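A protein chain is absent from this complex, but the other protein chains hold their places.
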Amino acid sequence: MTDYILSLQCPDQPGIVRSLAQGLVLADANILESAQFSDPITGLFCMRVRFESPQASVEALLGQLMTQLAAFDPVLNLRPARQLRRALVMVSKHNHCLVDLLYRREISELAIEMPLIVSNHPDLGPLAKHHGVPYYYIPVTPDSKADAEAQLRSLIAEYEIDVVVLARYMQVLSESFAEDYYGRIINIHHSFLPGFKGANPYLRAYERGVKMIGATAHFVTQALDEGPIIEQDVIRVSHNKTPEELVALGRDVERLVLARAVMLYAADRLQISGARTVIFD
Amino acid sequence: MTDYILSLQCPDQPGIVRSLAQGLVLADANILESAQFSDPITGLFCMRVRFESPQASVEALLGQLMTQLAAFDPVLNLRPARQLRRALVMVSKHNHCLVDLLYRREISELAIEMPLIVSNHPDLGPLAKHHGVPYYYIPVTPDSKADAEAQLRSLIAEYEIDVVVLARYMQVLSESFAEDYYGRIINIHHSFLPGFKGANPYLRAYERGVKMIGATAHFVTQALDEGPIIEQDVIRVSHNKTPEELVALGRDVERLVLARAVMLYAADRLQISGARTVIFD
Amino acid sequence: MTDYILSLQCPDQPGIVRSLAQGLVLADANILESAQFSDPITGLFCMRVRFESPQASVEALLGQLMTQLAAFDPVLNLRPARQLRRALVMVSKHNHCLVDLLYRREISELAIEMPLIVSNHPDLGPLAKHHGVPYYYIPVTPDSKADAEAQLRSLIAEYEIDVVVLARYMQVLSESFAEDYYGRIINIHHSFLPGFKGANPYLRAYERGVKMIGATAHFVTQALDEGPIIEQDVIRVSHNKTPEELVALGRDVERLVLARAVMLYAADRLQISGARTVIFD
Partner (left out) sequence: MTDYILSLQCPDQPGIVRSLAQGLVLADANILESAQFSDPITGLFCMRVRFESPQASVEALLGQLMTQLAAFDPVLNLRPARQLRRALVMVSKHNHCLVDLLYRREISELAIEMPLIVSNHPDLGPLAKHHGVPYYYIPVTPDSKADAEAQLRSLIAEYEIDVVVLARYMQVLSESFAEDYYGRIINIHHSFLPGFKGANPYLRAYERGVKMIGATAHFVTQALDEGPIIEQDVIRVSHNKTPEELVALGRDVERLVLARAVMLYAADRLQISGARTVIFD
């Protein structure tokens, strides 16, 4: 028996579940988990099913399911659970999110392939090396930005990357890049969005005197810090914390929130529906 | 079209979802929400479906679904969403949970019928009266306890009560009562179970120096404070709070936790599977 | 012995604590609680001391302390703990915050006088009446706004009001009113500021797809939703909640956050230092 994860999206209408259930029965499938959501804003029906089946061929199985579901014109994604998603992680100089992701991967808490790390600084190369992950140093200046993104596109293709994870990567990607890889770039922003978009959120949080600081993992879109939110969390702070202490407290929230987002992605528990995400946790 | 809520439990096995989906299609049903869970401990398959159907007869619809599902020997519960659950609320002298439930019902946040309130003290009678809910004062002494429970059983039958809500009712119900109404009595305990079972949890929390206090809503079983947990929450406290301040802070957690539990029950989002609850939120 | 609460603010410099301690010893005072903060942004030293003293005259005691502290040119506020702060509560049509404040006052959890309630709608009059609090219905139209605020000023003076609590009052006060009563008006905003300032925060939170919604209690200043923040809290939400459900979940956060802010004020645990608040909890 092979363990599969199926993701489905199509316009909401009666009969989808029956047709899918019919297809799964024909594939001798045993449903292990199933979750669904009808989005009233977009009119999309979103579903995630984990099942086991004696059918070993993904293509054959996908064909069978598509046949049953053809009337609904669905977007289907099917993969054996053991075939991991592949992530390219981008960093600048802060290492806390990368250290955390590497650790979770090492103890098999985060089931993802991480074939390479890309950075606009050389600083975190030794860390990558220590964990046996190739490190590409691609500096970015206003002049070299287009070249840098071209290199990035090549690497994404070469390494068959599913998702780009911006683990405190301090460069803004171009609009065309964001557009071309829509739904495939996850960023961690160090504030509770939509508050404190843009630069220096902790300093601004300090000056504003908020009583909680937070972090937000979101998909990257052309508009800065405006993409669909995947996960958020906050931590209580008080007036006696300095900006530096907020940064330190924030690190804990950032790495937790980013890790949760990447783990949701790694398990296909994450779908985009319009401007929002649907989380099947 | 009538809006229905269906709850289903049966031993987990392949084909349940297909058969149910088939039954729903035959009933011209349109699924609005669906959630399911296969419990590895009990081997139970648990499911909740909200759907709309032109079929106006609950009995006929239930018959149709049962026909499709007969092979699985399921426990089915079907009701029109507009037909509210009926709660009997029991209190002693503390009024914060009752005040909260009455308020939520009044602003239609809590969709439940509350045909009567029962108490072992007369104190909260005026509050009940102000909200137009009949109040039964049934004193309980060691000698009168059996009689009191007999009265309670009569009231439950007479008022066609679905659920008994112990909103800080300070008497322990008998084992036979707990057994006969298994799965139909919700209690709020003023600690984060399994810590501080039994009496005076706040004082014991104070003396133990915990850094968070909590509350737990659970189903009542024969063993005190051991029934399936429905909802829990906590609040941070510090060393400078007195026992009285813990009680005050705890009130907020208690009423929130109990309200959430009753709202889950009112929407049939709550199932028992062995010693645990399954929450379809 | 009389129980006193002293609040002090002055430019930070060495010797303040010694001089105050000296003054307290001269007053035969016994310190029960003491907390202090040196604000690096404003350069202010902020302090709160609760103590008991045989000195029954506030004026005499204040004079003694001022003599000791004269060199520091402090702003001192001294009151017997039993002499409660006086709050004027303003509402529109939503009653959840008012219901909550009235309840906490009734069970003596909130130690504050509430001599009157003011509203721009007549709707909540019966609620006020039921709790024995005079209710002033002062309608506000663009034309009558100046008159309405003049009436409000009269009532504040007449009832010797310390603090105005905007418990979901849906009118914006004028800049001159905000300026004249700086530090004396507490508002509850139904979002986690600085996110979703202004109108309809829940709908915007829904459309933005945030994973937590929140509420913020803050002092009112001339700039809308920009005053010093007193307290904030959040609650986790998921993609399957409707805007109406966000509003319902938000009510719980709003009333808790506002209640905590008013309780901090009632106990003089709240000071303003520049754009931020200092909380001595």
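Order of writing sets the labels: A, B and C. Residues in every chain begin at 1.
The rule we apply is simple: contacts are C-beta pairs under 8 Å (C-beta built on N, C-alpha and C of every residue); 3 or more make two chains touch, one makes a residue touch a chain.
Being a predicted model, the structure only gives us computed values, none of them experimental.
The chain not shown here is touched by just one of C:17, C:170 or C:275, and that residue is C:17.
Among the residues C:30, C:57, C:83 or C:154, only C:30 touches the chain that is left out of the figure. Where chain C meets the omitted chain, the residues involved are 14-15, 17-18, 21-22, 24-25, 28-36, 38, 236. Interface residues of chain B with the unshown chain, by the touch rule above, are 37, 39-41, 192-196, 207-212, 214, 228-234, 238-240, 242, 273, 275-279. If you put the missing chain back, the residues of chain A touching it would be 33, 95-96, 99, 103, 107, 109, 130, 238, 240, 248, 251-252, 256, 281.
Following the convention adopted for this analysis, only the chains that are shown with their structure count from here on.
No other pair of chains has as many C-beta pairs in contact as A-C. Averaged Cα coordinates give chain A a centre that lies 37 Å from the centre of chain B. Chain geometry summary: the mean Cα position of chain A and that of chain C are 41 Å apart. Residue numbers of chain C whose C-beta contacts span two or more other chains: 238, 240.
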